[in-house]
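Take a look at the structure below.
One protein chain is absent from this view; the other protein chains keep their places.
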Amino acid sequence: MIDPSNFDMRVKFGHKYFDSPVFTASGCAGSGKELSQFFSLTELGAVVTKSIALKPRSGRPTPRMAETPSGMLNSIGLQGPGIDQFLEDDIPWLVANQARIIVSISGETVDDYASLARRLRVVPGLSGIEVNISCPNVENRGLVFACDPVASRDVIEAVRRNIGGELPIIAKLSPDVTDIVEIAGEVISAGADGLALINTLLGMVIDIDKQRPKLAGKTGGLSGPAIRPVAVRAIYQVHSKFKNVPILGMGGVTSGKDALEMIFAGASAVSVGTANFGNPTAAIKVKREIRELLMERGFNSISEAVGVAHNE
Amino acid sequence: MIDPSNFDMRVKFGHKYFDSPVFTASGCAGSGKELSQFFSLTELGAVVTKSIALKPRSGRPTPRMAETPSGMLNSIGLQGPGIDQFLEDDIPWLVANQARIIVSISGETVDDYASLARRLRVVPGLSGIEVNISCPNVENRGLVFACDPVASRDVIEAVRRNIGGELPIIAKLSPDVTDIVEIAGEVISAGADGLALINTLLGMVIDIDKQRPKLAGKTGGLSGPAIRPVAVRAIYQVHSKFKNVPILGMGGVTSGKDALEMIFAGASAVSVGTANFGNPTAAIKVKREIRELLMERGFNSISEAVGVAHNE
Amino acid sequence: MTSINKKAQQRSVEIISNKKVGAYHHMVFAVGDMATFAKPGNFVAISVGGSNSSMILRRAFAIYRSSDRGQYGGTIELVVAPHGQGSKWLTGLNIHDHVDMVGPLGVNFGIPTEPVNALLVGGGYGSAPLFGLAEVLKERGCRVDMILGASVAGKIYAPLEGKRSVNSLTITTEDGSTGNKGKVTDVMPELIKKHNSEIIYSCGPMPMLAAVDNLAEQFGLMHQCAVEESMACGIGVCMTCVLPVKDDNGVIKMTRSCIDGPVMDGSRVVWNSNRQIPEGTWGAS
Partner (left out) sequence: MTSINKKAQQRSVEIISNKKVGAYHHMVFAVGDMATFAKPGNFVAISVGGSNSSMILRRAFAIYRSSDRGQYGGTIELVVAPHGQGSKWLTGLNIHDHVDMVGPLGVNFGIPTEPVNALLVGGGYGSAPLFGLAEVLKERGCRVDMILGASVAGKIYAPLEGKRSVNSLTITTEDGSTGNKGKVTDVMPELIKKHNSEIIYSCGPMPMLAAVDNLAEQFGLMHQCAVEESMACGIGVCMTCVLPVKDDNGVIKMTRSCIDGPVMDGSRVVWNSNRQIPEGTWGAS
């Protein structure tokens, strides 16, 4: 076995290299600051920030969460301070603390995404943009962008045009579609450098005492280990078709084993989301275990391991 | 509280009444016989038989299953004896044992479904047909019928034409679609008397030691408590739109509480699937608990409770 | 006045006592120097269900008492109601079992710099953090009066040693099975007047806190309350535990109760907004 320090953990999205294949998932790591009391953010491949909109958003009323078997529902409704304050408060802190930053953006119209990209283009210290297209498109009856191949393409094209060639674009897809490979194809041809797979599944819990949906927002996003088989399947299907497009895998990653499933299925890196809630140091554990497990299996780098489950 | 014996457990699909709102899910109760050593099948609303095809099918190679967090993947591949032997062996036994029978059918072409419906039309002792449209359509690049509104409609129309007006048709939908309400609309207008929601979600597990998909068939269907929030959401969405179409809810029902979530969301009855594997008497437990929980909440019948979570 | 505890640790801690007291379990954990940083109002978050658990979220518990030295080194004590799956699992554990604990978390109760007359109001297990608070207040020379309320006698948590740290203790139960029949707010006005209360501290169910705050406002008193919202993470990263709270400029913001709370200035909280974003909230659409 090689010396652990020689194991190559680097991964690449677009033109950017990241020193670790473990990222935090958008919306599951606050502004980064909160986790930094448990470990140094420089341990992460990158902090993916909570999806930010142009304007401040109050988010949805509470209850915003419900625990489910091996998972949870959330309905935060993209609460956030809006891009201005975000750039004023959160980014400088992350930069000062030497964290690698991927900014997740969300919009209600294609123009929103374009404006956000223009704002971010000039911000120093960023390593990428994750485009959360699991948002309702107000110009099309609230139909979620990610559920519509044309809308998905339009958003990514708009971001590509406005962000310039520097920052890698990672398009984050929803599993709630008939054909995720089709959507992946659209966003790739629209200029995405990588894909984030998967966002949450739409779910609902009924409070049997109140006889109403448990969440104030009625439906919510299902995350956690319960959805991991769906994530692994999505990663496998998309990697099958688009071998050269790096995938940021997510959905129920809590351990190195889970991460390995995704890497072998075709992910170049993984994001840790819900697992942070149960274990503030989950990302660090996942990173350590990935290295151990891959070394035990004779790999010398992450990149060697990506997609091996597709070999005949 | 009313006397338990006065609690009205009857549910109706099409013209048929069933004495209990708890059915067994297709493919999760063998031929019925196997469960009968644990309880009398007359306790069930109906036995929904394993989806039967025209011809014998060997099914997929093994491994056919993988346990997942609060769920499992299966890839049985519709193993079965074909309609002839099924009608010769399984149906007479169920009839002799006074079980109510819903036959689940599966096909590779619209014609297959039509032929199956014609065969079943003349069989005495049946109480309904569940049409499993989560099958690859060989005439359309293997695209699953249930993922295509047109194909879904074609199948149900063909079954309706061939089954006559007597037997209720329950169309079983897949959650792996962008818009399940749209598919529901198509099959209802094509003549479905009820809907079975939901079939399994497509998933995958990678065996990190073999570095290959764990299932021989690579992908499999995800079932069990993990998917319950997705099932409840699908039931809620469809019931919102089609209040008068009875829904047979399923997906991770293991207790009366789980069943109540579905009933409040809009299901008229529930099927117990994967829970039978962990607990052979799960269906009986669910039935007992549904009655207890609804009575505690002041209901006098199942039908009063259907969809109450939609009230303002 | 109040400040967030930045000393949170995550560690496997041993149960050294687990006793049923009325409707609750009083549980003691050997936590090492986690105890050193715990202040009244802080809470801990515990993983439940064991290593194969289908429950992926931690459960939050207010710290009842903490002590940084003793037979077992530092200890933290909790009062746990066996309510649902998670708390039943926890209260069912045995001495020497270990649990994964993160703490101390959240904003603690603010302590006045001058001796004042304080009224502490607790509902159910909400009394837990108030005893530790009472001790600190007494040390600072405050007068401490306490009201504890619950639906029935068994749900009043008021251990002997706790009673010693207060000047007066009034108990209310909704069924009258012990103390005064009624709610805490039925006896509050009289006690405020009698003891000349200057500040109110409260902890308990949200409707109770709202009612207490209403009285605090009527009497023009400061009110620090420890709120309880559903928490997925307890450490500020998930945004599930929010409630509408006015900031320094009077702007209502959906504010995290785990990290900007649980202790909050009652007059800032927008009460009774259940399942709605109050009008005028920052970013409301």
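In order of appearance the chains are A, B and C, and numbering begins at 1 in each one.
Everything below uses one rule, namely that a contact is a pair of C-beta atoms (placed from the backbone, for glycine too) under 8 Å apart; a residue touches a chain by one contact, two chains touch by 3 or more.
Note that the structure is a prediction, hence the values are computed from the model and not measured.
Chemist: Please provide the labels of all shown chains that the missing chain touches.
Modeler: Listed by label, the shown chains it touches are A, B, C.
Chemist: Decide which residue listed in B:P4, B:G82, B:G164 or B:G298 touches the omitted chain of the complex.
Modeler: Only one listed residue reaches the unshown chain, and that is B:G82.
Chemist: Check each of B:T62, B:Q98, B:S189 or B:S240 against the chain that is not shown and name the one that touches it.
Modeler: B:T62
Chemist: Out of B:Q37, B:N244 or B:N311, point to the residue that touches the absent chain in the complete complex.
Modeler: B:Q37
Chemist: List the residues of chain B that touch the chain left out of this view.
Modeler: 27-30, 34-35, 37-38, 50, 55-65, 67, 69-72, 74, 76, 79-82, 216, 224-225, 274-281
Chemist: Name, in rising order, the residues on chain C that touch the hidden chain in the full complex.
Modeler: 48-55, 85, 89
Chemist: On chain A, where is the contact patch with the chain that was removed from view?
Modeler: So the residues of chain A touching the missing chain come out as 69-70, 225.
What we mean here is this: only the chains that are shown with their structure count from here on.
Chemist: Quick one: most central chain, C-alpha centroids?
Modeler: A
Chemist: What is the distance, in whole Å, between the centres of chain B and chain C, each centre taken as the mean of its C-alpha atoms?
Modeler: Here the centre of chain C sits 47 Å away from the centre of chain B.
Chemist: Using Cα averages as centroids, what's the distance between chain A and chain C in whole Å?
Modeler: 35
Chemist: Touching two or more other chains, which residues of chain A qualify?
Modeler: Answer for chain A, listing residues that touch two or more other chains: 69-71, 224-225.
Chemist: For chain C, write out the residues touching at least two other chains, lowest number first.
Modeler: Residue numbers touching two or more other chains: 54.
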